[in-house]
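Here the complex is missing a single protein chain, while all its other protein chains stay put.
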Amino acid sequence: MIEARALTKTFGLKLVLKGVHLDVAPGEFVALLGPNGAGKTTLLRILATLARPTLGQVKIAGFSLPQAASAARQKLGVVSHQPLLYSDLSAEENLRFYARMYGLGQYEARLTAVLDQVGLAARRRDLVRTFSRGMQQRLAIARALLHEPEVMLFDEPYTGLDHAAANMLDQVLRDVAARGRTVLMTTHDLARGFALANRVLILARGVIAHSARTSEMGLNGFLQTYERVVNERG
Amino acid sequence: MSAVNAYARTVAAVLWKDLTAEIRSKELLSAMLVFSLLVVLIFNFALELDKAARENVMAGVLWVTAVFSGTLGLNRSLALEKDRGSLDGLLLAPVDRSAIYFGKVLGNWLFMLTVQVIVLPVFSILFNRPILNPMLIVILLLGTAGYAVIGTLLASMAIHTRAREVMLPILLLPVTVPVLVAAVRASSAALINADWEDIAPWFNLLLSYDVIFIGVAYMVFDYVVEE
Partner (left out) sequence: MPQRNLTLLNLLTLGIMLIATGLVFFYAPTEREMGEVQRVFYFHVAAGWIGGLAFFVTLVTGILYLRTNNSRWDMIGYLSVEIGLVFSLINIISGSIWARPIWNTWWTWDPRLTTVTILVLVYVAYIMLRQSLEDPERRARFAAVYGIIGFISVPLTFFSIRIWRTIHPVVIGSGDPEAQGQMNMTPAMRFTFIFALIAFTVLYACLLANRLRLEQMAQRVEQLKLKILSA
């Protein structure tokens, strides 16, 4: 579903991604971990069609980027650490806007369905300005789910969430994964990432330095591996 | 046919979104309005004119006000998108990006026009000139359209720069001189109810400018928003 080959990204003379190879199979939940500055957000932005790679190939749901970017976007749902919402509009107005942007016909029923799914049905008429960070994040996920994308990308979704909100997000993510979608999530929260995912990837120094199935090891073992991989070569 | 529908739908969606948000917050309109009135007042004090001279400069002051308050609106309109990251939200949608651009242009155009509509009566009083003039209205429409078309494009670039809001007027004013000149000349002529022959060249210039730059913007907008 998500494929990257020799993906390279430079910002001027600075090399951020140095030939990333990535494969995410349909229905997999992959957690992308790594230290700050490793290039996780850059990688995610490229996969989300928001940025272009300098070199290399990327495919989302079979569509090659950047040529077929528009078609790929129909299959993608993206949740960034910024909510991407309009604070002067209500929850349902935000969703209605995106439903139109994604070309959905008869969207009212779908609006209600996603609001229910993220537990915001009661607040649908309230302005997003009045939402807490956790609620905004949930609405952002609702937005990403509207057009029933096959692939979902989450960039540090837990940023700024308190304990209760984070648990609720856990639930939503499990729900999303259970419905067979392909998910790639970047996070700083190693334990959470490990708990939710089928597979973990470690991005360090611009390349995928390690890949492992979560079923094959315990959390402690993984944490040690993480430390080792990240601290390699100073 | 369906592709055209999808395009129109996107433009309409973006426009509706901008209008709704603005009606709620009134952030842009109030700033532009207050600013316009202040500019008119400042001109009034700065240019000590007798009655005849005052009538002559009315068109000029009108457009200078429009230009400066327009810059304000353009800046805010795009800064709002960038700061909340909602620009990304727009770019994620499987739509033709130029449709997003035109939706924004229409929104900005409407905001500028709204401010003009409110400020014109004030002008009429201060400069002692009747403003209910169909030709003037047409020129207002064409002139602000040209300004909005180029302004939206350049504002999309300016918000990424270090200097941000300061960058927009520097970029915008030199390339909108034709609009300013044509609009002021045509407005002056319209206000004294001149013949069509006098207004025609300015009218044509405004029209050409609008058409040319809509075309340019359509071709170029993708490059401005991609990363």
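Things worth noting here:
In this document, chain identifiers A and B correspond to the written order of the chains, with residue numbering beginning at 1 in each.
In this section, a residue touches a chain if its C-beta (ideal position, glycine included) is under 8 Å from a C-beta of that chain, and two chains touch if they have at least 3 such contacts.
Computed from a prediction, not measured in an experiment: that's the story for all the values here.
Partners of the chain left out, restricted to shown chains and counted across the full complex, are A, B.
When the omitted chain is restored, the residue from B:V57, B:A79, B:L113 or B:L171 that touches it is B:L171.
Between the chain not shown and the residues B:V95, B:I131, B:A145 or B:A182, the one that touches is B:A182.
As for the chain not pictured, it touches chain A at residues 11-14.
Where chain B meets the missing chain, the touching residues are 150, 153-154, 157, 160-163, 167, 170-171, 173-178, 181-182, 185, 201-202, 205, 208-209, 212-213, 216, 220, 223-224, 226-227.
Just so we're on the same page, only the chains that are shown with their structure count from here on.
The mean-CA centres of chain A and chain B are about 38 angstrom from one another, to the nearest whole unit.
Remark: chain A residues 45, 48-52, 70-71, 73-74, 76, 78, 80, 82-89, 93, 97-98, 100-103, 127, 143 touch chain B in the complex. Only residues 6, 9-10, 12-14, 16-17, 20-22, 24-25, 84-86, 88-96, 226-227 of chain B touch chain A when the two sit together in their complex.
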